[in-house]
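Heads up, one of the protein chains got dropped from this complex, but the rest are sitting where they should.
Going by the order they are written in, the chains are A, B, C, D and E; count residues from 1 in each one.
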């Protein structure tokens, strides 16, 4: 059930049976010479929709732009500053809590979002506890990274081994190829396996060490078929995770 | 050309021929008993994609949640506070300016966004002028409301007359019916023509005066065929507006 | 009744009969070679005082500096950033709401304030609804632009036609001449009718397109007598608007 | 020379001979049963205008609302939060620095403003030094409290001795009587001499200890004639202070 | 009783007998060629610990970095911006108020903190009053500057007379020598008595006028024995001040 394709009376009815909502959160950032700039949002959105179907959960609109400041030296990359993303999460959560939602499950496609999301959850809880709303104490937020779910990691290891890398990975590229086969890109990757090992600091330092944007990956290995398998693995894993989240005491 | 389906080298190449980018901006808010909560984002996104094709322009990811605080007494409505949306716009614009973009065209589907967007543009210009980036002086932002384009307003008048209203209008409902025919909703509208005339103040006051969420509209008049006509009218109008924006001295 | 010339027991007594307050809001910005930098504040203040007398309303202190970032490339222009003005409006409104005021009527002299004021009202309503004050739901804010009142626009059209323009207009200059006849300025206007038609972007772009600060106007047409007529028209119109605002269900 | 009654070319000419500007800053807060709510703004504005004339200095618009949170339990009192006032001061100063101003002299009528103003100056200096504007290093801000100038304090001591108190003082009431003789108020003061000695904490605590708003004062002693003497003393003292400020190496 | 060396049940027990807490607040800033960068924090912390022992009060962790923007042109100086320090104070106070604390006593070692602390107290009170917590009205904050306590000022006058100066004073240097005799520094002071009399503006202006960082002081006069005497004087004075603060009606 997609929030964007629902009416408010449908949401009112949904709240009678569930207080949970899923938000896909991605990023709009370079993913190397062949990866789509929307990769993280595309993956998160596709998986979230299917998790929503599998679990009969409401799925909110995709947060398309995340915390990707370190990618902004590549043209076309956008980012929220962490403090903006913290404000955004609060703004999203508050009216939904007032309406009765208490379980917020963020299906995330971008590692750079995790730290800020966690900070945002903390700040949001504290702000809610100041409001004296009875349901404020019940609110719980969780982030689930699709690329770190057990089945996905196992499959990626089998398919790509050490060529998976950590940014513009064949896994995520494959998943976008499955979702948007019409947007499969070709480019010479040089070197085929991108450099790795340098920590992430600022945007200019990042580009200096990762000149084509990839980190330790060889996305040439990606195929749409892999993408479908990864997608299915992620949907299965995260559906379980979501149901456990709801069932938690 | 969709930013999300492009690679950074493609954006780099695009910048050689154009410094313009289009952002669809909508809202996630109640649209009456039969209107989709995502109506404003759906309309803005669909139109923006077509304007991008018509004008060979780059289209960024949709800003799905806008300034809809006055709708938040209906379940499922989200909103950014104006100060958050101002921060978000700055965050979106700055790295793109650094990359070379100077023309930002926001195709907007929600009246409630306009004031905050204009405030955000002002704050963004001032912040950019403090940065001493040579291109900062060249930056221009414009908001174009699809529902106020000349052809759209004329067509809506012909189709619906005074039953168009101002929120959950048959025009916007029709457009979503055209885009998502599988999500056409049915519900008894009572009264058929919603009340109108009360100004917008806070969320509770809004719901008190507009109990089912509609403002002066009869969305029962909407059909997918109307939606297609309205869509085509909007795309034509806004394509022209965008090209004029680029051509401006 | 001017707040600045009242005592707190007088305000306490006033609250027994009315919960409304009027705030003049202007700007401190260039108004061309002959227009006063305080034009917008002067007009708003003079009209607000008279509206207050006509309607027995309390009039708060003038907000002298508004949102005029686009004028700041001319010496002597000041501006609040939108986010500061949003904070300011909240700060003004909150203690008055706690004291019992629920109707806030801003008589505005500057077009550049409107968007930010509307954003500020939205943010203020939302902040108030979080406070659990019983009267928070009753709070209503309205902005009334004196220069757009029906009688004023009609009179300006009669007096100046297309030479009215949109900044440093003969109307507003005339009104300041009526209020401050000792401060009537003379300068050669070249060209007599200022250029027009370029949208407002950043401060440097603004000055490039409007080199002497005027937009499409010929303020040489202004006379103190016109000013008096415009003033009287505005006071009459806005007094009615204020009373309707109070009477609104 | 009043900024509000000047044109931008006049300001441009003024900058050739001086880089100084004076801002009156007051407050909008209760001043006991007979003191005007605008007392602090009225005093600061009247004195600043005369200092401006005496020293041929430019005088900006009055900051009518200051930091008076502790007075907000009395109806009609307004306040900026300190963080808002800090933002406001930065916003005022920045465009003037860009235009060439480097000396900012705040004539202050309210003790509660001082701490926040000093904090604001510090924050503003630091923000300016980040901008790489050549003149940023030259910027200096100073606050001058008229009620603490040497001649004023001496005169107040002679006229009122220990009945001067520290809020709603006969001195400030007298000065407003001189400026607005038509707004002299009468009320029974009970006790004639207000309580004193309790430090200032929050607004509710304040009103509990100072039930009619006065602090240690007997404003019944005020006369318009005293007001004139105090005004003249303040203008003389602060004119000297301003000139010394400008002359400082 | 040090908060850092206590357990939460010990704090719970403490709250049964007292609702007061002491926070040392210092700064991390240059103190001339021989003064320690931590001088202000070291002094505040040492005195606060002893005041805590003397009065059986709970002492919180030292706020090591204060508002010292004007010192930041000297290497090793840190500062919070005033707006950050205001946020920090609120964050410290709120959970303690929720736990039952209502008296906050800041023992301060740095003049530059005072204005911002006062602003922070005001902003904190106002924020607390919005929360509808019953104890919010009871909250009181006070800053006590050890270097301005009566006995300390008298002793400093006797020991150093006009060579005390106002920054990097022999008093504070002596106190750090008493606390950290192993960190007594030697350097040629040239001139022996630092210049004085120039107001504090921005960091670059400060260093230009106070080239070695001292203001009007001769810290060569400091001895650890003086430091002990000053320390004991401060502890005695501030213990009394704290007890009076608690006893206040």
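The rule we apply is simple: a residue touches a chain if its C-beta (ideal position, glycine included) is under 8 Å from a C-beta of that chain, and two chains touch if they have at least 3 such contacts.
Model, not experiment: these values are computed from the prediction.
Enquirer: For the full complex, which residue in E:22, E:37, E:152 or E:238 touches the chain that was left out?
Expert: E:37
Enquirer: So one chain is hidden, and I want to know which residue out of A:1, A:15 or A:141 touches that hidden chain in the complete assembly.
Expert: A:141
Enquirer: Contact with the hidden chain only, please: which chain E residues?
Expert: 2-12, 15, 28, 30-38, 41-42, 60-65, 72, 74-81, 83-84, 87-88, 91-92, 95-96, 98-100, 180, 183, 185, 187, 213
Enquirer: Which residue numbers on chain A touch the omitted chain?
Expert: The list for chain A reads 67, 69-70, 72, 79, 81-83, 86-87, 112, 114-123, 125-126, 128-129, 136-142, 198-199, 201-205, 248-249.
FYI, only the chains that are shown with their structure count from here on.
Enquirer: What's the distance between the Cα centroids of chain C and chain E, rounded to whole Å?
Expert: That gives a centre separation of 46 Å.
Enquirer: Check each residue of chain C and list the ones that touch at least two other chains.
Expert: In chain C, residues 72, 79, 81, 83, 87, 132 touch at least two other chains, as defined above.
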